[in-house]
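Note that one protein chain of the assembly has been removed; the remaining protein chains are unaltered in position.
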Amino acid sequence: MPEVKLVNIVKRFGNITALRGINLTVENGEYVCILGPSGCGKTTLLRIIAGLLKPDEGQVYIDGEDVTHKPPEYRGVGFVFQSIALFPHMNSWENVLYGPTVKGLDKSISHRIAREIMRTLKTIDYSGLYPGELSGGIAQMIAIARALATGAKLLLLDEPLGALDPRIRVDLRYELRRIVKGLGLTAIHVTHNQEEALTIADRIVVMRSGMVEAYDTPENLYWHPKNLFVADFIGKVNVLEGFIKKALTGGKALVELTGGISIEVYAKGFSEGDKVVVAVRPENFEILDRSEADKPNLLRGVVTRARFMGDYYRYDVTLESGERVTVNTPLYRSEKIQVRKKGEPVLVRFDPEKALVYAYPKRGIERELSIEV
Amino acid sequence: MVALAVLVLLPTVFLASFPIVYFDEVRYEVFENPLVGDENLRMIISVLLFSFKLSISAVIIDLVLGIPLAFLLARGRFPGKTLLETLVTLPLVIPTSGFGFASLLTWTTVSGIGGWLGLGRGILETSATIPGTGIPILMLIVHVSLTLPYVVRTLQAKLVELNPVYEDASRTLGATSLTTFRKILLPQILPAVFSGSVLAFARSLGETGATMVVSGVRITAAIAVVRWEFEFKLGAAAFLGLILVLITWLIILPVELLLTGKQGIIKPPPLIYKTGLEKVFLKLESKLSKRGLRNLLYVVCIFAVAILVVIPVIVVGESVVAYWYADPYTGKREGGVVYQLLGPPNYLPAILRATAISFTSAFVSTYISVFLSIPLAYIIERYRFGRVLRAILKIPLVVPSSALGLSTLLMWGPKFMGLITPGIWLIILTHIVFSVPVIVETIIAVYEGSDIKLYEDAARTLGANPYYTAEKISLPVLKEGIITGAILSFTHSLGETGATMIVMGSDIPISALVVNMVESLAIPAALFTSTYLIFISMALIFVFRLATRRK
Partner (left out) sequence: MGSLRLVDISKRFDRVEALKDVDLEIYDGEYAVVLGPTGAGKTTLLRIIAGLLRQDNGEVYINEVQVDDLPPEERGVALFFQNFALFPHMTVLDNVAFSLRVKGLSLEESERKAMDILRMVHLDHRAYSYPRELSGGMQQRVALARTIAAGVDILLLDEPLSQLDAKIKSEIQYELRDLAKSLGLTVLHVTNDVEEALAVADRIAILNKGEIVQVGTPVEIMENPKTAFVASFIAEMNLMEGVVEESSENRVVVDIGGGFKVESSRNGFKKGELVIVGVKPSSFKIGGDGKNGLTGKVEDWVFSFGFRRVTVQLDNGSRVSVKTERKDIERGSSISLTVDPRDVYLFPYLKGGLRTVLAEVSGVF
C-alpha cells in the first residue's frame, strides 16, 4: 500500500532553486493537496514524485522503497495532467486500455480492467469518442480512468481541474474525492485554488518559494494557521496593526489598534508593548446595528463597497482608523439579513476566539504576505 | 497575381508544352532516331530507374539517422545543441557543387579520410558501389548529407509543436521510452515523416550540383537533363524533364493536400495487436530503452553528421592550405592554388567575375522575391484557395532544378518568347521561381506560429483601418520570418547549380564554375573556389545568427 516519503528534496533549474529541501510524508490512503501560488515549485515536486524529473538532492520513497533513480514507467503511479493529455489519436476506450496494454497484460484481462474502471467512473458511455469530441470534465474523468487502469494505487494530480469551467470544477472536486476514497487510493493533488484544497484534502501542504510553509488539516490551517502568510493564503485575512496593551486572564490580552481602539483577543507568549498584527477573516466579522453598540471588540466604519455574492453579502468597510476591511455576511447565518448600502455607517465586530494574533513581521506586512520569500 | 503567375507558376509548368508543341522533335530524338533508334528512350528509362534507386536508399538512411536526431534536437537539453542544429542544416545553405567537391576529396583522395588513416589513398573509389545494388557509395553519401536536413527539420518542427505532456503521460502509464515512441509519438508525427521523406526524395531526385561533381561515369536523371541540353538534345532533355516534373507533382500534391488537413493524425493499422506481436515488441523495447543504449544511438547519429558534413568542410579547407603553393604529393608548382589562380591558367578573373554574377543574381532575385512573397503569404493565409496555392508553390522547391531551368529557358528563351537569352537575367528569373516559395514558406511558418490574426483583430477594434494594421502590426510581427526567408533564399540562390547551368549562357556564376573546374580537372582551382564558396555561405549564416540572437 502506497506511502510516500520525501527526504530533503532539492531541485535547481540553472540559477533558480525550485525546491529547497522538502521533507514530507503522505500516509497510505490519505488525500493530500499541495497548495501554493504559481511558481512555488509544487508541480516540480509532483513531477519528482512521478519520476518525470530527477531531484538534484534527496530521496523519494514509495512504499518504503527508494525510487529516486527509477524511471517513471516502473513506479506504479497514476498521473493526471492539467492539460488532460488524452492521446489525440486514440478514442477514450483505447486511451484507458493503453496502460494495461503496454504492461503486456493479456487482451482479455486488459479489457476487463478498462471496462471495470470506466464503469466505476461512469465514463463507459463515452468509450467510442475521441478526445476532441469530449467536454473538458468528461475528458478529465477519462484521463483519471486511464491513470487508474494501470493498477496504480497512488494517484498524482497536477491541477487536474485547472482547465475546466469554474462550475464543473466544483462538482468534479467532490467526485474526485469520492473516487479516491471509494477505491482506497492515496492521492497527491497540486492546486493553486484555496477552496479546492480545503474541500478536497485530508491534509494540505502550503508551499511558498520552494519551501513547505505548513502541513496540516484544512480545519487547523483555517483556524490556527501558523503564520500570517498561511493565514492569508488560506482565504483572505484582514490585517489590523496594534500592540499588546495589557495581558488579561485566560490567555487573553488587550490590544490597542492603530487609531486607539482597544480590543480583546487570545494571545499567548507576548509581553506588554509588543507590536502585533491581528488577522480576522472576512466571514468572521459581523456587522451590527447601532443598538448593539455596547458589545466588545467593536470597530466603527463606513461601507465603501457592497456586493451581493449569492451566498453572502460582501462589504468593504473603511474603518475610522483609515484601514480598509472586507466583511462577508453569509445569508444562512440568520433568518433576516439586513442589506447595507454604500456610504452607510456601520459597526463591525468579531469574536476574540476568531481573531488570529501574530508578532509584527520583521520585514513588514507586505513582504510577509508576498508569494516570494 | 499576374506577376506571380508569369514569374513563378508558369515556368514550373511550361516544360509540359514543349513535348506537345515540338512533338516531332521529341519523337525524332527519343523514339525514332534514325541513327540509334530508341536508344535514347532506353537511356531515359535506365537513368530514371537508377535515380529512383539512389533517392529511395538516401531517404531510408535519412530516416534512420534523422528520426533520432530530430528527437534529440527537439527534446534534448545539452551543450552544443545549437551547434549540432547548425551542422545538420549546413548542407541546406552551402553550395552543393562546392560541398560535392569537398565530399569527393574526403572519400576518394589521399587528402581525405584515407590520408588521415595513413592508407596513402582514398578509402573509396568513385565508382565503388554497394554490393548487389549498383548504388555508388559516394553518391549515396552525398545525397544523404544533402537531404538529411529536410527530414530532420520537418520532424523537429513537428516534435517541437507536439506537447511533451503526451510522452510524460505515456511514461507514467507504464510505457518505456521506445514503446512511447512507437505508440504515441510515431502516429502523431507520421504526417511529418511522410512530408519530410517526400521533400528529401524530391530533392535527391533533382540534385545536380554535387552529383555532377561526384558522379564519375554514372548519371542520374537530373544530370542527364543538363548534359543533354549542353549536347543540344533538347527534345530528349525536355521529355525527361517533363517526366521528372510529373513524378514530383504526383508525389507532392496528394501528400500536401492530404496531410495539411486539420486532422493531421494518421492512425496506424492495429496490425500488432492482432498478431500478438505486441508482447514481443514490448519486451524488446523495454530491453532497448536502457539509457545507455539510447545515448549510444545518439552518439552514432551525431558521429554520422560529423562524417557527412563536418569532415568534408575541414578536408577542403585543409587541402587549400596544403595545395597553396604546390601539389604536396608531386611538388609541382603547376598543381598549386597560386599557380592556377594567378599563373597561366589565370582562374582569378573568372572567379571574381563569377562572384559578381552570383551575388548580383542572388541579391536581385531575393529582392524581387521578397516583394512577391509578402502579399502571397497573406493571400495563402486569408483565402480558402490558399491551401491549393501553397501546395502548388511547393512544386518549384522540389521539382528537379535542372528541369526547372530547362522550363524557364524554354519559356523565356529563343524557343518560345525569345525575350531573354541565357545569361544573368535569365538566372535571376529562374532563381525567383524557387526563391518565392522559400520565402513564402518561412513567412507562413512565422504567421502560423504567432497570434497575428488576433493582433490584427485587436488593432481593428482599437480603431486602426486595415492598411494601418498591416503596416504597424502585421509586417513588424512578420519581420523575422521575412528576413529569415530572404537569407535562406539568398544562400540557396548562391549555391544553386542545376537550373543555373542550363540558363547561364556565358555568365558563369561561382557554383557552376566549380563544376566546370572539376570537369576540366583544374583540381586546385576547384579546391580554392569550393572553399571560398562554402566559407562565404557559412559567414553569411553566422552573421545572420548573430543578428537574430539578440532578440
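Chains here go by letter, A and B, matching the order in which they are written, and residues are numbered from 1 within each.
By definition in this document, a residue touches a chain if its C-beta (ideal position, glycine included) is under 8 Å from a C-beta of that chain, and two chains touch if they have at least 3 such contacts.
Since this is a predicted model, take the numbers as computed values, not measurements.
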{"item": "Residue among B:L341, B:A391, B:I428 or B:I473 touching the omitted chain", "value": "B:I473"}
{"item": "Contact residue for the chain not shown (choose from B:I20, B:V217 or B:L454)", "value": "B:L454"}
{"item": "Contacting the left-out chain in the complete assembly, out of A:P37, A:G58, A:G259 or A:P361", "value": "A:P37"}
{"item": "Interface residues of chain A (partner: the chain not displayed)", "value": "37-38, 135-138, 165-168, 170-171, 174, 177-178, 181, 192-195, 198-200, 217-219, 222, 233, 235-236, 281, 283-284, 305, 307-311, 314, 316, 330-333"}
{"item": "Chain B, residues in touch with the chain not shown (by the definition above)", "value": "450-451, 454-455, 457-466, 468, 472-473, 476-477, 479"}
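In this text, only the chains that are shown with their structure count from here on.
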{"item": "Centre distance in Å when chain A and chain B are each reduced to the mean of their C-alpha atoms", "value": "55"}
{"item": "Chain B - residues contacting chain A, complex", "value": "163, 165-166, 168-176, 179, 183-184, 187-188, 265-267, 273, 278-279, 282-283"}
{"item": "Chain B-facing residues of chain A, complex", "value": "47, 50-52, 71-79, 81, 83, 85, 87-89, 98-99, 101-104, 107, 143, 146-147, 150, 156"}
